[in-house]
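One chain of protein is taken out of this complex; the other chains stay put.
Chain nomenclature is as follows: A, B, C and D, assigned in order of appearance, with residue numbering initiated at 1 for each chain independently.
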Amino acid sequence: MLTFPIKSQIATLSRAVNGSTNTKYLISSLPLQFARGKRTKRTVTVSAGTQRIITQLSVISARKKVPRVLKLSNEDLIRHDTVQRAWTLFQREKRQQQDEQLSKQYDSIINALEDLKAVAPELYAVANKKEKGKRFPLEARIPVDYPPNKIWYYDVAKDESK
Amino acid sequence: MYQPLKRCLATVASPSAEGSAVNAIKAALLLTRQPIVTPDLTELEKAYFNYQEELERRLMWTFPHYYYFKKGSLSERRFIKAQKGPVSNQPNILFEKGEPDVVHNRERRLKQEVRIPKEEYEESSMSDISRPVVPNSRITDADRANDITSLERALPRTLHLLVNENNKGWKLPSFALAQGTTLHRAAESGLRELGGDDIHTWTVARSPAAVLKYEHGKLVAPDANSDKLEREFIIKSHILAGAFKPQNLEYAWLTKEEVEERVSKDYFEATEFLFSRV
Amino acid sequence: MSFLSSTRALGLFKGLSLGPVIQVRTATKKVAGSKTSMKDSAGRRLGAKAAENEPVKTGQILMRQRGTRFYPGENASIGKDHTIYATEPGYVRFYLDPFHPNRKFIGVALSPELRLPTPHFEPRVRRLGYVPIEDEAKASFEEQNLKRKDHLLRPTILKELQERAAKRQAIVEQYKEQLKTIVPELSDNELSIAAERLSNVKNHLKNGVTLPDAQATVTSIHLQDLKLQNKKGAISPEEYETSNSNYLSLIKKVDSSVSFDNKYQLTKFLTPEARQGKLDELEAQLQSLTEGKGKDSKKQLSKVLDMSTLITPAEKKLLHAKYVKPLLPLNHGLAKSVTKRWNYEKKRVEPLA
Amino acid sequence: MATVAESTSSVSAKSADKTWAKPSNLENEPRAFKAPSKYRSSLLNGVSKEGPPSLSSKKFKLRYNSPSGLQDAFDVSYAYLRDKSQELYNKIESSNENKTQLEIEAQINNPEVRFNFAYNDKLENDPQYIDYEQPVYRELLKQDWESKDQMLLMQRLEQLHAIPDTLPTFEPKVPVSLKFLNHTTVNRWIEPGTVLSSNVTAYPPSIKIQELEQVDTKTQLYTVLIVNPDVADIANNTYKTQISWGLSNVKLEYNDNFITPRRLLEDDGSINELIDYLPPVPEKNLPTQRFVVWVFRQPAPINVKLTERDFNIREFVKVNSLNAVGAHMWRSTWDLNVSKVRELYGLPKGTVFHKVRGEKRMK
């Protein structure tokens, strides 16, 4: 899009130079520039904003950024496949363990509540009531790779509500 | 919140035929300290993540450094200087491992290596916020001392509070239910009576996570039914801050494996699924 | 019209002389449109053109419709204006299909007792729709009538077949000659049968079939041919029995005394052990030749390999790689201008040594 | 970011000793569980400096780059999978339930087995590398077959109406492959549905039937029928089905299952030829004929001989309670070779037909 004006100029010029009619007149009246063989420097400058958009487009475009296709040898393909199979199996086992533990926990909760209902209906009424607006504490953190400088806070501001 | 509770407690307070059964109910507390750092990686995970990352670097698009570093700026110069540029193809030179195919300063046949220029720091600016980040060790003093009463131990793991009352054996702390209270309140207040008020906890839910049944002080199966059963309903809670500081009571913050070592076999079998694997 | 717009209008006519201004009074009320309600076309004569169970001919129209109110069922098709017509002669059926619950179908049952749709797992009911040409002359004319492409190709094919047959005959003759020297006790008839057989075996071998498989295939074809000749009465059962047993004994004799070399010429039969021995001899010869270095020895080596009729192409390749293949210099196959190489360990350019 | 900073680790499976798990009571391991020695080292210990042996040219060997990080990941994965498979073998030894399935699971992750299967001829298998006696190779073949060839077969059978014109439906369990060994130019495996010249099909085809399931190969018998549902029935103005060839009481091994002329010649009389081979001799101007090969597992030996060509395959299957497990098909149309084949088999001269569009209904 940007080069279009330059290109069209060059095209007009070359047409003029090579054209059969009025050649002499045109050549004598214009500063002579040959389209081929001569390196033309881009004379049109774009505004900073447009340049930014061009750069941004080039960031998301694959042009000149794609690596060569990865071709593995037969041996490496099987080796890669083995790694992948081990990983799948490992993940599956992990998930199965987790699911098993969760279902045990669930059964235990329901069992406990059932027992509580039989023994102490009043306690059961409170325990089995759905808590609305339940929130995890603000102190809950997603674990990070390395511990903070102060690992544990020992001083607790007196909890008034308790 | 207090109003409805009071109302329901009023019914509990009234003498009933099941009064004896209520007396046989205790609230146990499963107090956990959540992991502070990410879990340790297994050998397989470590090797797999590394391999996948290498593959990603091989297959990724070329890093558009011209977008991040302004042309002609100091940072651009420093970035380019830090890069170990690939060998470009030259005529009349034999490359046995294949002619280099370099586009945008990247060898297209190989993985991309982007090096971030190292910052230079002066000693004086070490207190500054721009000082280099040095991560703290994942292994703490408590780990080294194997201080099982410390909350700063085993950071990648969940720790569970266990007590050993009068050397009767390690178990979760449990508390008798006062008249007119609920399970979760009894558990929380019992904890504070035992270990002081300097503790900040969060009760996960009002409903019990499990029930343990005892007959004459011995653990019985969860589906056992008899008039003489004593019940411990386990309430789950997290410690958020503060510490458990009881007087004259042996206690420990333990991971699942350590719990297994300490508690009786029956007890562990009945509660095993409550302890976090990680 | 405001002043501004009028001047702009004038601007359009710049350069033209202005004539007298004609005032036009535009309509201030919209003209009421008139509604034409008498534009009904004639009926399109749509509807079913054949009733249930009605006998129809091929191409007969069963239904005219706008859109697909009905779908074409078995032995019926649909035209570009959704007309449904019969593709086979039969009896019309209007039916529903459980596989297309929202469609109604019109089909043609090929015989009056058939119901549609045909049960899903039953074989299709098909009409032949062809009759034999009774007239001998017409039939033979029709049989000779080929597609244009085949017709044009025929002379070349025939020519090629002839050439192939000639080539084959030549090989058979050649094998006969060779057989005479290897198995001299064969009679003329046996000789020609054996040579024929060996040439067939050769063709199979060339396709990469193993020798026992090739022999078995050729034998089975020959026996099958004999059987067929017996069946159609070309030979009597006694003749069949004798030629059958003769052939079996002949191939026993030939197969145990003749084998092929790598150029498909006949040689004396080699047991696997004998062959291995000869191979070892050859390798020893090659080994001895490699000791004398130089261009000539390479040439000699490849000559020995080329001359050997014993080794298979795969073995030849292996031996060639082992003994003849020259250690190519680094700049082999490179342009003369390439004089340097990249040293990957030291990461620098070095002269090409 | 990998997080374990402090723990110093060593890769548990060093590249030197890599042997897959095996049952403790195993005398000699099947040869097919080992990769060929040429590739074994680079498969298990990584591609060396000389480059992968699977590449033929030295130039490409030099240019090859193995992905970095694969070595460590493979070593750990190998050890992990091997331990899992050892657990499975221990399970097999302790209980006899589900033995075949456990055996498959114990070997299916073995890289050597997968290598052997991936890069050797699966159809004309060399038992040194692909041994179908081993359930794991049968399982791998099943997966491979289902991923393509089975679909192709079923697509052709359905599109060419082999089902329901011959049998009502079909559940494929056994791959069937076809070759005409007598013919020296069309000497390839036939893709289902190919139109073949009558010259090629002049002699009976050779059929390869690869059993995949666990059966007793000593006693299991198979029937092979080739039927042609497109024979003109002029009297009734319709088509009828004829049988072209039939074999019964065929025994198949897992590795030796190619019914060739040689095998039929050397047979000790156990195979029963229901009817001898009638080659395709299509009539001039009639539509293309289909020849459907059906393979059945038979519950009992069948020793009948058929005398009639006209054949009701559905009835035959019902009477003998056959179970269709495999199928194949080819097609045949009239060409100039038909007269030669007719002459060879002593058949009468072919009929020439012409199409009648008109009113003549089916009887």
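Definition applied: a contact is a pair of C-beta atoms (placed from the backbone, for glycine too) under 8 Å apart; a residue touches a chain by one contact, two chains touch by 3 or more.
Rule of thumb we're sticking to: contacts and distances are computed from a predicted model.
Per UniProt, the protein behind the absent chain is "Large ribosomal subunit protein uL5m"; the candidates were "Large ribosomal subunit protein uL5m", "Exosome complex exonuclease", "LSM complex subunit LSM3" or "NADH dehydrogenase [ubiquinone] 1 alpha subcomplex subunit 12".
The undisplayed chain touches these shown chains across the complete complex, A, B, C, D.
Checked against the full complex, the one of D:E171, D:D216, D:D268 or D:E308 touching the unshown chain is D:E171. The omitted chain makes contact with subunit B at the following residues, 1, 34-35, 38-39, 41, 45, 48-49, 52-53, 55-56, 59, 67-68, 70, 158, 202, 204-205, 207, 209, 236, 276-278. The chain not shown here touches subunit A at positions 49-50, 52-53, 56-57, 59-60, 69-70, 72, 77, 80, 87, 98-99, 101-103, 105-106, 109-110, 113-114, 117, 124, 128, 130-138, 140-145, 161.
The chain not displayed touches subunit C at residues 68, 71-72, 78-82, 99-100, 120-121.
Please note the rule applied: only the chains that are shown with their structure count from here on.
When chain centres are set by their Cα atoms, the one at the greatest distance from subunit D is B. Subunit B and subunit D have centres, each the mean of its CA atoms, that are 54 Å apart.
Of all residues in subunit D, those touching 2 or more other chains are 3, 5, 67, 70, 73, 76-77, 80, listed in ascending order.
Shared interface positions of subunit A, defined as residues touching 2 or more other chains, are 70, 83, 86-87, 90, 145-146. Interface of subunit A with subunit D (complex): residues 70, 72-83, 85-87, 89-90, 145-146.
By the touch rule above, subunit B contacts subunit D in their complex via residues 37-38, 40-41, 43-44, 46-55, 58, 96-98, 109-111, 135, 137-139. Those residues of subunit A that touch subunit B in the complex are listed here as 55-56, 58-59, 62, 64-68, 70, 83, 86-87, 90, 97-98, 101, 104-105, 108-109, 111-113, 115-116, 119-120, 122-123, 125-129, 131, 134, 136-137, 139-141, 143-149, 151-156, 158-159, 162.
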